[in-house]
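Let's turn to chain A:
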Amino acid sequence: MTRITVEGLNKRYGATRALDGISFAVEEGDFFTLVGPSGCGKTTLLRTIAGFETPTNGEVRFDGTSMAGVPPEDRGVGVVFQNYALFGHMSVAENVGYGLRFADPPGGASRDERVEELLALVDLAGMGERSPTELSGGQQQRVALARALAPAPRVLLLDEPMSALDAGLRERLRVELASIQSELGVTTVYVTHDQEEALAVSDRVAVMSEGRIEQVGTPRSVYHQPATRFVAEFVGDNNLFEGRVAESEGGSGDETEGTSEEQRERGSGSTESREMGEMTTATIEVGETRFRARTTAETVGAGKRVLLCVRPEDLRIETGASETRVNRFRAHVESSEFLGETTRVRLDWGERSILLRTTTSAVPEGTIELGFAPADARVIGG
Partner candidate 1 sequence: MRGRLGRGLPWVLGLGAAALLAVTFYYPVATVLIEAVSVAGGVTIEPIVAVLTDPFYVGWLARALADPVAFGRALLDAPVATLTGSLGLIGFTAYQALLSAIACVALGLPGAYVLARYDFPGREVARSLTILPFVMPSIMVAIGFVSMFGENGTLNRILGALGLGEIDLLFTLPIIILAHAFYNAPLVTRVTAAAWENVDARRIESARSLGASPRRAFLDVVVPRLLPAIATGAVLAYVFSFMSFAIVLALGGLGFATIEVWVYNRVTQLEYASAAALATIETSISLGLTYLYLRYEASQEGIREGGGGGRPLKRKPLFGSLTPTRVAVGGYLLVVGVVFVGPIASMIIASVTNDAGFTLANYEFLLTRQRTAYAFQVQPLNAILNSVFFAAGSLLLSVPIGTFVAVVSTRRFRGRKVIDALAMAPIAVSGVVVGLGLLRGLVFGVEVWGYRITVTGALAIIAAHAVAAYPFVVRNLTPLLGGLDRRLTESARSLGASPARAFLDISLPLVWGGVLAGAAFAVAISIGEFDSTVILATGTESYTMPVAVERYLGRRLGPATAMGCVLLGVTSGAFLVVERFGDRGGLL
Partner candidate 2 sequence: MRRREFLGGVTGGAALLAGCQAEPVESGANGSGTAGNGTGSTTSGENATDATVGESGGDRTLRVATYPAYLDAPSVSPGGWVKEQFESTHDATLEWVSPEGGINYFIQRRQQNRPIEADVYLGLTVEELVRVDRELGTNADSSGGGGNQGGLFAPAETEPIANYDAIKSKLEFDSANRVIPVGTSYVSLVYDESAIEAPSTFADLLEPAYEGALIAENPTQGATGLRFLLQSIAARGEDGYLNYWSELLNNGTTVLGSWSDSYAAYSDGEAPMVVSYSTDQVFAERAGEDLSQHQVAFLDDGAVPYTDGIATFEETDETDLANTFASFMLSPRVQARTAVLNVGLPAVTNATLPKDFQQLVAVPEEAVEFSYDRLRGNLQGWVEAWSRQVAGR
């Protein structure tokens, strides 16, 4: 098991900065995901870890040993590419066995045994003699995974391995992938542009944008405590309100309601998410309306411009008898989509577009009253 440390990585192509001061660490056996829109540098970062790209400066370390100058073939990395890059002129078994030409199979197994073992692992037992071109996309993906895993790499690197597959297969395969990964315990770096996929499979997630890492954390912390506007917008649906801190006071008021997801998350502690300072409740002015939100003290100096984020699922439809008395506002329903488990409602609140996700079977209509708990709102420094 290998710990990956990336420190001060920069990669420039002429004037463009493909990687801009990237630092993070992947713990032994972790499933670590790089997520971000296309062009954000995540693939370049993965390729740098694999040794296919040489960083302009900064370095990658495996278990503390610098990989500078170590060619890919000596790094002990297994790579699965988006298109699988299977060797079309070799059989499935030859593909899986290719890496064993250069390293003895682990555990003293023979090469054939190891190939069989891997094919069984990815549920392709008996398919060894086939040509990769005869296989379906999902099967090809699994061959690529088996091939990458066969020499027992220190690190498994996956570059958008699911993006060519249809949605159902994708979901099934990512569960399989996660289980194989945790079974083998191989340190894994996974690149995807799909934030849902990132949240679903990862131990930890790094959100990237324009060559930089915006935030590193557990899927939950990244989801619930976006550190930047980019993360708040990119990871999941979100309602963002630009506002100004009207006042900030310590202690808890009468408006605290039960517990929220966020509070539990805070309890578990997320060292890499922004350092948690002393909690406070602040009043944020969004236009004419004042909202209250629990947040850290230093974010909310009075008068500062901030961004107030509320997840669609944290918005509630307030019926007259609701116990919540703060953070209420009236918005007009524009449209709604029935998604099965939930319904997504688009509303208009004084020129602002609002998203609401509700489990209520009754589809709201007209002007309704919305509200959210101060603990469910997130304040990001402007």
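Per the selection procedure, all candidates are chains of the complex that A comes from, given by their letters.
Side notes on the structure shown:
Basically, contacts are C-beta pairs under 8 Å (C-beta built on N, C-alpha and C of every residue); 3 or more make two chains touch, one makes a residue touch a chain; residues count from 1.
Predicted model, so just to flag it, every value in this text is computed and none were measured.
By the touch rule above, chain A in this complex touches candidate 1 out of 1 or 2. The touching residues of chain A, counted against candidate 1 in their complex, run 47, 50-52, 71-75, 77-79, 81, 83, 85-89, 98-99, 101-103, 132-133, 144, 147-148, 150-151, 153, 157.
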